[in-house]
Every structure is written in structure tokens, then in C-alpha cells.
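Structure, as C-alpha cells:
One protein chain is absent from this view; the other protein chains keep their places.
Chain naming follows the written order as A, B, C, D and E, and within any one chain the residues start at number 1.
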Amino acid sequence: MLELKKINKFEAGERIDGFYLIKTAEVKTSSTNKRYMDFTLGDSTGEINAKLWEMNEGYEEDFVPNSLIKVRGVVSAWQGSLQLKIEKIRLTVKADEVDIKDFVPVAPYTAEDMYQVILDYLGRIKNKDIKNIVNEILSNELERIMYFPAAKKNHHAVRSGLLYHTSTMLKAGDKLSEIYTFLNKDLLFGGIILHDMAKLYEMDSSELGIVSDYTIEGHLLGHIIQGIKIIETAGEKVGADKEITMLLEHMVLTHHYEPEYGSPKKPMFPEAEMLHYLDNMDAKMYDMKKALEDTEDGEFSEGIWSLDKRRIYKARNF
Amino acid sequence: MLELKKINKFEAGERIDGFYLIKTAEVKTSSTNKRYMDFTLGDSTGEINAKLWEMNEGYEEDFVPNSLIKVRGVVSAWQGSLQLKIEKIRLTVKADEVDIKDFVPVAPYTAEDMYQVILDYLGRIKNKDIKNIVNEILSNELERIMYFPAAKKNHHAVRSGLLYHTSTMLKAGDKLSEIYTFLNKDLLFGGIILHDMAKLYEMDSSELGIVSDYTIEGHLLGHIIQGIKIIETAGEKVGADKEITMLLEHMVLTHHYEPEYGSPKKPMFPEAEMLHYLDNMDAKMYDMKKALEDTEDGEFSEGIWSLDKRRIYKARNF
Amino acid sequence: MLELKKINKFEAGERIDGFYLIKTAEVKTSSTNKRYMDFTLGDSTGEINAKLWEMNEGYEEDFVPNSLIKVRGVVSAWQGSLQLKIEKIRLTVKADEVDIKDFVPVAPYTAEDMYQVILDYLGRIKNKDIKNIVNEILSNELERIMYFPAAKKNHHAVRSGLLYHTSTMLKAGDKLSEIYTFLNKDLLFGGIILHDMAKLYEMDSSELGIVSDYTIEGHLLGHIIQGIKIIETAGEKVGADKEITMLLEHMVLTHHYEPEYGSPKKPMFPEAEMLHYLDNMDAKMYDMKKALEDTEDGEFSEGIWSLDKRRIYKARNF
Amino acid sequence: MLELKKINKFEAGERIDGFYLIKTAEVKTSSTNKRYMDFTLGDSTGEINAKLWEMNEGYEEDFVPNSLIKVRGVVSAWQGSLQLKIEKIRLTVKADEVDIKDFVPVAPYTAEDMYQVILDYLGRIKNKDIKNIVNEILSNELERIMYFPAAKKNHHAVRSGLLYHTSTMLKAGDKLSEIYTFLNKDLLFGGIILHDMAKLYEMDSSELGIVSDYTIEGHLLGHIIQGIKIIETAGEKVGADKEITMLLEHMVLTHHYEPEYGSPKKPMFPEAEMLHYLDNMDAKMYDMKKALEDTEDGEFSEGIWSLDKRRIYKARNF
Amino acid sequence: MLELKKINKFEAGERIDGFYLIKTAEVKTSSTNKRYMDFTLGDSTGEINAKLWEMNEGYEEDFVPNSLIKVRGVVSAWQGSLQLKIEKIRLTVKADEVDIKDFVPVAPYTAEDMYQVILDYLGRIKNKDIKNIVNEILSNELERIMYFPAAKKNHHAVRSGLLYHTSTMLKAGDKLSEIYTFLNKDLLFGGIILHDMAKLYEMDSSELGIVSDYTIEGHLLGHIIQGIKIIETAGEKVGADKEITMLLEHMVLTHHYEPEYGSPKKPMFPEAEMLHYLDNMDAKMYDMKKALEDTEDGEFSEGIWSLDKRRIYKARNF
Partner (left out) sequence: MLELKKINKFEAGERIDGFYLIKTAEVKTSSTNKRYMDFTLGDSTGEINAKLWEMNEGYEEDFVPNSLIKVRGVVSAWQGSLQLKIEKIRLTVKADEVDIKDFVPVAPYTAEDMYQVILDYLGRIKNKDIKNIVNEILSNELERIMYFPAAKKNHHAVRSGLLYHTSTMLKAGDKLSEIYTFLNKDLLFGGIILHDMAKLYEMDSSELGIVSDYTIEGHLLGHIIQGIKIIETAGEKVGADKEITMLLEHMVLTHHYEPEYGSPKKPMFPEAEMLHYLDNMDAKMYDMKKALEDTEDGEFSEGIWSLDKRRIYKARNF
């Protein structure tokens, strides 16, 4: 049996066998007017160009970006790069027991653990209306929430990133409400859980946690407006006090803080204000931590787009 | 019987009788520690300060700004201004047959006529879902829509100003869709009727069409977000196609065009784009026409706040 | 006789004959140190790279971008693309009876019809001075106005686009002045006709309606300032009332509305304000209509540069 | 002995005796050409106008705004307001045992307790250089730091406000570094303590914690630049590693985040980023809490200048 | 004969005689229903309120702001201020030999001297077309240019301020062209002389150099556009080369540099760029010098509006 090879171990001339993620897929036409597929395949160690010269029925529909595949082929060198000529290809199946973490970035905790954090905080909410509204909204999305990222790119664009972002904010919000004791925890926890929940409707994500595109409604309305809609509907359904519904809607509406970032109003009570800081702070900490992981002591990272192209410095002293 | 006098005819020393609008009302304490009421009264001809030295039970609650009152009193001169000492005062009643136009600015057409224009265009909408949504929303507010202004101040801040603004936009939209024939009239007419409808929930207006303040929800969410909420609810109630609901919501969401004016997204289809122009154009035409009514030929108006403090010129030649 | 082939019908190996537009033309040097010409040729169906290996005297000057040529050659495949080796080449002549519409985008009405619309509205202007100024300015440019586009790229960048833009605005302005009856039609029609007229001096356009570049004066002053200059000169020549001249100049000066778009002043009377809306609205309707023509139902267009990179949505329902 | 009266208990005609704060003081000339002093006096219950008709030598220099005085006088009513005619006046002395809290707003903890918090965190800093630099800077200002406010107006503009702001941020930073464990606590605590320390040199404050004005250097350089200067000097004095000094300077430089708020650079490492959020969040929480203290349930506060004129809402439900 | 008294020497009770400038003039109605005039009079030493109780025919038209008058009256004290009761009043005549400098701010050189500077630089221009255009424009305004200020308020808002500003810029431009020797002096000097010349048509100024208002054309077009118009007309009249005219127009067009300050284009050649700096620098130097004249050593001036409200510091050391 052939060894399952990682991409960075490929050498020209050898035959390989392994599981890879399709990063890009394109149908092209050869000089002999024959259709073939041109892929970029990836795993946790790197990427390689691959050609599939014999196209069968249904290949074009099956082998799309963000699919996990099993592949057999031969490696060759072409113009200084390695290339894989695919001989056999199929989608992975459950029995393959492929570990997603080997192919896509994932949050550092399991989805189950992070979801439990959210349930714990939900359990601490005393106000019935807030608890009911949050519960109603969560219960519609028990499945997709487990793998959804928090963004298409930028901060928390990893599998289960939405849970990761939300659960970290809950913990931080909990801590800060020990300092700023006048904050209403029910409102704060409820607002945190709901603030990005409509990203589930703004974006299309595969189970790998990779966003292919925004939904039509996501384009036309955006997750802030979509979030208000689901709170309104949930509030009506559970018969919540109108003010409670309105307060949660205001928190979602204002959490981006600036009109040019999608919030036409600014926070008008402290829990909404704090939600904004928790959100922004968690995103920035995520991005900076990530930038520093790839940076040497005494060096700057590349310019990070989501940090206004700032280059992040890793001190020599720490 | 005493003559019903207009304020600009008042002379020091005479006794008068008439109907006036309370513009401001304040309870003050005299140097002898007695409570009295200090008013500014107005009619179509001017304003005058008035004192009510004898306060009865309930006066403070009854005689509030924007009430129409019947008053008898004596005019005196004090520090170069005229002042009215009130002897008798009561709220007007139906039998007084007071004409609102004599006290507050009103739209140039009757509310009934303008509402009929809206119904006519509603009748021309062929798409069932759009027709049903608009109908559902209108039917909740048959009364208040008749007198509501379109703003607290600035454009169309007159009694029935909301109807005036909406019906003019419908007519203009109708005309322009003869030029730009690819526009969908159902969507355009529906969007126009709905675009400012949630002002009914954003502001508190007396039946005189004078806005005392924004509502709590108006402050926290604003009429754009409130408009989306009522469309969402109406859409669910009438079982409309999801895309239709979303298109109308997008039109309301984007009609202010710029984030800093409350629209976090820009129009993404032509009917939404046209709605924005019709709205903006109608507001600007209203403000300019009004500015010129008070301006002489060959002169500039005062700087108009809602026109970025522009001074409007009235040409000598026309 | 060879068939006149459209580019999208070319196949490797065949010999073709046809009329094409030179899109780009460059003189290059081959590895054997020989000068040759490298073209991109286009027609209504597509584009193809073409090489002319044998350069004659004058070729470099004759075969410049935006020329229509007759070509004979052989198609070959190179690195997956088709390429044309030119054997014979000449500029088209009248006798070829080439239809411009087959090569460049044109307005949907004939230049003659659109010019007639402008003359009709000119005929409706009652004010002698306005009529004379407009007439004076038009009469200087009877020829070039027939093919000039309204822009180098973006809205109305088609042959006769200037006439198309102006005549549509006249029709829309006419409609809206039935709603906003206080507008002075003489001023409005005059302002519309003149507002972009100096684009004739701002840009250099071939008779195909393709702008090669801005003129020196166009760069240094821009069509707004150039427009004021021609109105000033025309006003003096026809002995117009100074205020009339000034009003028309103000309309041209302010029609871009914002300083960063070239208008240092904002409109100070309603006809100037309306001119701005008509201009902006017509440009936006044009761009949106065009974007939707290439878009499927239920899909978004590409991001459109002139619409702030917005992607335009084509509803499924309409 | 006369009773020590609070201002809100004054009645016309009575003679009073008490301690008050001079809020404004002006020397005026009476109609009889005599110089007298016109004061606004205040205590924790309100304000009153007061006249001192007999001016002695040195009064003008002694009785300046923000002085605490002992006063005897007679209350009268004039034009509907009460007024105090001063008979005896002197500055307070230690023996009067006046409690500052009765006259000016103060932080909710004692200066000693809050300073101890800072010392505790200083004690937790392990890096010698950071500890030495912070220590050096603190040791120069043992006295003034006890009463200095954090601002002339806006957030933490109370006696000992600088200690209050700094110690709260240390506690919050401590909490958040339990969530974001990759943060270096030495750097974070050091940066927090130093970030506003140069306000001691930017503003002139009385011992009451009231800022009369900015210093000349405060005007010309500002506390961010002044802070960098004192870190540079302290760093050189204690012989700190150059990078450590630079990191602390960067934290001070960037803590306002935006150029238009005084930070020409943005944070380039996570501790600097976090410092900004802690600073901003603490200021906003302070302002919102304060706004809500004066607001009824279900009402909005006045527009708060330091919150971009936002009106803060106090929910009915909480 | 009565002494001619300066306002700061007035004492209650005395009768005075003198020349003053009318700063404000208003017709009011007394409590006895009699019309009277209420003035603010000023001279180089201060201002005083004055009443003219007996109004003759024509007074209202004659005694308008910015007129110089001879007055006799009696000084009295009222509510702590002095007031003048006018007994005799007349406009000044030539025989009074009043010196304007005693009443309004004037440039530090005589208009004749500054105009001569301009003529000297005009004489140094070698290019015929530039010289002719400048000459043509100057020759139209030989009179008004002598007293015109350069602004309504802000920099050089003094009698002959336009000459002062222009002549200083010429001197500075001359100096700098010795450093930047590639600058064309003809273009630079021509551009400087013309850059603000249309202020003569933008504003209405009395012979005292005080601007009462902008002209209609000044409002609608502004001095930049008006300047281009007069250059265009002059260029045609003297038959100048088209490029020369265009270059001068571009210099006027761009000298404010930023769209929001009125320049829709930025300078595109060095002489235009330099013109901008000379203009801006001269304005700023003027404003700063003026601010420091009223400031003590070691103190800040008031915030200066035209310097973005900056307060200017006068060093102790110099």
C-alpha cells in the first residue's frame, strides 16, 4: 500500500496517495481542444497544482472548491514547480476518518465545549424575555452554528469561529461586569450571544467553515439588519415585552458603532456600548495574536489588512 | 360682543377676545411667591407674550404647547413690547369651528385628496404581495396618517406633510418611469408609499401635525429600521414571497443613501436608486420653494439649515 | 470569395477575411531584431491578438487604435489562445459600408433624432437671451456633437452619448416640471442643454465616439470651467442680460454638487438644484440598466466602478 | 450661634452663615462708581449670586474661583431669584475642618486606597526596567497625583480622577489578561500606569481637583508627547533597555488611536492595542454611568458632549 | 470751542464734540411710540452707545453703518455703561480733514506705494501676452483697487488690504524665485497680481475698506470663477496666445488648492503651486502677526478663527 503523503514531502517522480482539500478548481481546454480540470490542492503543509486530464461525467459538479478528496497521482516538475498528475480521484467519505483540522483552520476549542459555554451563560440570564428570545433564535440553528465561521476572511474566519468569538466575548464580558457592576448582565449576555448570530443568514458556509459567498439577503440587508429581523420575529413569537425586544435590537444595531461600518445609530445605553468594545477588542486580539504567531522576535509581521494594514511588532524582550 | 382679534392688530390698552395656539407654556413664581403661567400665544399673524395670574386646578395639565385655546384679556405695553393679561381661558371645542390652517402650517391639498392619490397608486400595483404588504401597513394607521407631518422640522414639517411628501413622490415617480421604462412600477410605487411610513412610529405628533418629540423606539432604532420591522411583520402576516419582502426592506434601508444619513447599504437595484432620488429631490424642491416665498426678486433668502445653510437666490428675470 | 468572419467564429487553421476595430497597436521588435506590429483587434463578438510581421512605410501612423480596418489573415493557436497572422491590411473606406454599431457601443437612438429632441426643446425656450446663448454655442459644434460620447468611460461612454444623455435629461426635466410647476422651464431646458456641452472641449474623441484622452485645457480647467467660459463668451456675443448669463453659468458651475466632484458652489436656485438631480439620476439609471443587461435573474452583477463598486441585483420576481 | 445653612435652604430675609465654594468672581463697578465683587457661590445643594459691597485690600487676590470661603450675610429676593449680600468673608482654614466632598465632585474611593492599588500592580511587575521607569516617574509626583483629575471636563474630571481612572483600568486590564493570556502583564500594567501620567504637566489643577487651564507646555505639546519625554528621561536615568523604553513610549504615543485624537501612530503590539480599549472603555463607562444617575427610568438623558452628544437611555425594565 | 474728545476719555455728565464712525444704526420705537435712532459709535479708542431722539427727514438714509459723522452730545451713565445723547449730527465733509486711519484699520503702507510695487513687477514681465492681460484687467479698476480690502473678515480685511496682500506676495515670490530658479517669473508675477483681483467683483466695499456684503455674482460664482471670466475676456481683447490665457486661468482656478476651499483642480505646474503657497503663507503670517500684537510674552492669544481656532503663543525668550 502507498504511503499517505503530505504535500511538503512530495518529490518529482514519485507516485503519491493522500487526502487533500480542493482550494481552486477550474475546467480548462487543452491545446488539443480537450477539456480537463486544473486544481490547486492543499493540506496543512502546503499547496500544489494538479491536473486531471480525464474528465468523467459529474466531475465538474463534484470536485468544487472546499471539497475534501482522496487522490492518487504522479508528481512531476514543470518550470521549477512541482505538479501532480491525477490518476484517481474521489470525494472523501465518513469511513475515511479524515480530520478536518488537517485541512482547514479551526477554533482552538471543540464546537461542543464552546456551545456549552454559551448555554451556561444563557442559563445565567434571569430575565425571562431575554432568555426566551435567545433560546428561540439558537434553537433554529443547532446544526449550522457548530461549524460556522465568524467571517469570510479576517478575524475568526475559522471553522466554529462564530462560537469561538461569541464564547470568548461572554467570558470577557463576565469579567468586565465585575468591574463595571452597574451593567445589567442579562442584557449584556443576551446581546453578546445575539450580536453576530445573523451571520448564519448573511453568508453561505460549507461544513468546513469556509464561506463561499454572501447570501442574496446578506448582500441586500447585512447581518445587522437580519439580526434585528430575527429578534423582532422571535420577540413576537415568545410574547416578549416590547422594550426588551427593542433593547436587544438596539444592541445589534449599534454594535459596529460607526455608520460607515454599518451601524446607523451609536449605543445609547452602557450594555450596548460595552458590547461594541467586547466585539472590537476580541477581533483585534485575535488578529494580533495570529499575526505574531508568524513573526520572529524583534521583527514586524506583514501588514495586516484587517488591522488597517498595520505591521505588528514582536518585542525582543518578551 | 367683543371682536375676534388677530395678534398683529393688538394695541396697548384694548380688551381682546380670540382663538390662539399655545406655542410655549411655563409655570413661574412671582416675586410675591405666587405661581402663574407664562405663555407665548400665536396665530397666523404673529406671536405675543401672555400672563395668566390666577391658576386654577388642572390648568398646568390643560394648557400645554400646541393646544388651541379661546382667550379673553387686556393688552398692555411693557419694555417696548405688547403683552396680554389673560382674564378668561379655555380649550377650544368642536363647536368653536376653529380652522387649523389659521394656526399651523398645513399641506396645500386636503389630507383626503392626498390619501386618495396613494390609494390610486396602490390600486395600480399588480403584484399581489406588494399590494398586500402596503395595504396591511396602511390599514393599521388610517387615522394618524391623515395629520402626520414628514419631519419634526425641515422639509414637509407641516400638518399632513407625510401624505404630501408621499403623494408628490408617487406622481413624480410615475412620470419618470415613462422615461426610464425598465423600472418596475409595482416595486417603485410600493417602495415610495412605504419609505417614510415608520415616521408614524418614530415621532410623536399632535393632531395639529406638530411633533413634540421622538419616541423612545424612534431614538433607539429610527424610522428606517422601524420601517423594516413593519415590512417584515406585514410580509409574514400576508404570506408574501420572501424576495418581495426583502426587496421592499432593501428600498427602505437604502433610501437615505449615505451611511452617515442612516443607510448602511446603498441601493442595489434601480427602483431603490430611483426612490432615493425622488425622496431627496422632493425634499429639496419643497425647501427651495419655501425659501423663495419669503424672498424678494434679486435677493437671497436667509441661510436654510436643511439646505446646508445655503442662501437661495430669487432671480430678477423670472 | 472568402466569408467575412466574426471573431467568435474563428478556428485555428482557417484563413479569414473581415472588418475589425484596432483596439491596441504596438510596434515591437522580434528576437531577430525585426520590427513588427502587435494588435488587439475587436468586433461586436470578441477580441483577438494579431501580428503583422511585414511593416510598410506609414503603417505605424495609419493603423492606430480606434481605426476600422479590413484584414485578411490566418488563424493559429498559441499557448491556448487563438492568434491572427495578418497577410493583408488596409483602412476601411466609405465604399466598404461598414456599420459602426458592429464595432463600438452606440446610443439607442440615431444622432439625428436625438439632436432633433434638443432643437425641439430649444424651440420651446421663450426667453430670448437663453435661446440665443444656447443657439450660439450649439451652432459652433454642429458636427462633433453628433458623435461625441458623454464620458471617457462610465455612463454614456458610447457614440453620441452626449446627445443621448442630454436629450433624456430634457425629457425627464420636462416631466418633472409638470410636478414642480414653479420651476422656470426656459432656465431648466437651457441649463440641461449646456451643462455638459464643454465636454466637446475637455476630451478628444474619434468619430467612433471613443475618447483617446483629455485635451490640455480639459486637464487644466475641466468641462465645468470650460462651460462657463463658453457661456460668458456667447453671452457677450449675443448681448444677453448679465443676470441670465450668470444664472446659466451658476447652473453649469454647480451641477456636480460637491466640491470634490468639481463644483465649488452648491445650487442656489431650484432649476440648478433640479439640473443636478436630473444629471445624476440619468447617469445612475444608465449604469444600472447596463449592469442588469449582463446579469441573470436572482444574481448580482460585478461590482460597477461608477456606482461605487456596488454589485447590482436582478430580482427573480420581475 | 447661627446655623450653617445649605444653599437650597436659603429663604429671602434670613441671615445665614456657612462654608461655600467660589465658582465665579468678578470685580464690577456700581452706578455710583464704586468697586464691588460679584460672586457665584456654590455648595453640594446649589448655587447663589452674592455681592460683596465693601472691598478691602487684597480681596481681589484672595477670593478667586475655586477657593473655599466662610461667609455671613443676608438673603434677599431680586427679580425672582435669591441673592446674598455678604457681610463677612474669609478663606477657610484647616481648623474649619471643611469636607471637600461637600463642594466638589470626588472619586468614589479615597486617594490613598486608589494609590495603593497602583502600588500593588507596580509590585506585580517583574521586568526590572519597566518597574524602575514607572517607579521613577511616580516618585516625582507623590503629592500632586493624589488630587489630580483626569481631565478639565468630561470623563473623570473629579478630584483624584487620575487615580480613579488609572486604578480602574488596572483592575480591568488584569481581568482581561486572564482571557487574553498572551498579553504581557508587565507591559500592560506599566503602560496603564503611565498612559495619562503627563496630565500632571499638561494641566494646572488646584488641590480641589479643578483644572483652571492647560499649561503652556500642555498647549504646545500635549500629554502624549510630554509622557514620551518623561519616559525617555526616566529610561535614561534608570539605565533601562532601549527597547523597553521604546515599547512604553509607543504605548503612550498610540493610546488615543486616531491621528485626529492625538496619536500619530496606531498600536503595533497587543498590549498597546489593549491599553487603548481599556482607556476608551473606562471613559465611556464613566460618562454613561454618570448620565444615567441623573435620568429617570424610561427616559433619555440630555445629550452628553463627550459621548458625541448622544442621549443615554435608562430602560424601564432594569 | 469744545474739545474733540476720544471715546475712552468720555465721562458721565460732560458735553462732547467729535468725529466718529457709525458701526451700527437702527431705527427703534420708544415707549411713547416715537421713532428714534440707536447707534453704536466708534473711534480708534473704543465704542459707545448713542441715541438720537429727534429724527429729521433723510436721517435714516444718511446715517448708515460705516459713515463718518461729526457729533455733539451729552454723556450719561445708564446701568453701569456710558451713553451718548446726540444733540447735533452731520456727515463729515472733506473740509473736516478727518484721517481714516483713526477709524478703520488700514494697511501699513500707502495705497500709492503698494500700487507702485505692483506696477514695478508688471514692468518686469517680459511676456507680452501676460503683461497685456494684467494691464487690461488693472486698468478697469484704477480707483477701487486703492481702497479694497482682501476679505470681508480674516486676513487683510483692512483698507487697501488687497494691495497689501498682493504686493507682499510679489516681493516674497521674487525672493523665492531666486531659490527655485526654474520658475517662470512672468507667469508667477502675473498670477500673483491676478489671483485675487476678482474680489473687486465678489464683494461690495465702502471707500473705508469695509465690506458690507458679497455681490450677487460673488455669491453665485465666487472670485475664483469671476477671475477666470475676466482673464478670458481680457485675453480675447488683447489677442493673447490661448495657452497663456489658459495658464493664468489655471493659476487662479487652483490657488485655493483644495476642492472644499473652492479649487476644483490642483496646481499642475510649479508656478501655480508656488502661487498657492505664497497666498496661504502671506495670509497665515498676517493673521499670526496680528494675533501676537495683542498678546503678552509667555501668553497665548485668543483662539483665532481663521487659524482653525488656534491660540498663538508669544514666547518669553524673544
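Operating definition for what follows: a residue touches a chain if its C-beta (ideal position, glycine included) is under 8 Å from a C-beta of that chain, and two chains touch if they have at least 3 such contacts.
Because the structure is a prediction, the values reported are computed rather than measured.
Here is the thing to keep in mind: the chain we left out touches A, C, D, E in the whole complex. Remark: the omitted chain is touched by one listed residue; of D:129, D:202 or D:249 this is D:249. On the side of chain E, touch with the chain left out of the figure occurs at residues 127, 168, 171-172, 175-176, 178-180, 182, 184, 187, 241, 243-244, 247, 266-270, 273-274, 277, 280-281, 284-285, 288-289, 292, 300, 307-308, 310-318.
Touching the omitted chain from chain A are residues 77, 79-80, 298, 300, 311, 313. Seen from chain D, the chain kept out of the figure touches residues 216-217, 219-222, 224-225, 228-229, 232-233, 236, 243, 246-247, 249-250, 253, 258-260, 262-265, 268.
In the analysis below, only the chains that are shown with their structure count from here on.
The chains that touch chain B as well as chain E are C, D.
In this assembly, the chain whose C-alpha centre lies farthest from chain E is A. The interface with the greater count of contacting C-beta pairs, when C-E is set against A-C, is C-E. A repeat of the B-E interface exists among A-D, A-B or D-E. It is D-E, with more than half of its contact pairs matching by residue number.
In terms of their C-alpha centroids, the spacing between chain B and chain D amounts to 45 Å.
Residue numbers of chain A whose C-beta contacts span two or more other chains: 216, 219-220, 243, 247, 268. Chains touching one another, given as pairs, are A-B, A-C, A-D, B-C, B-D, B-E, C-E, D-E.
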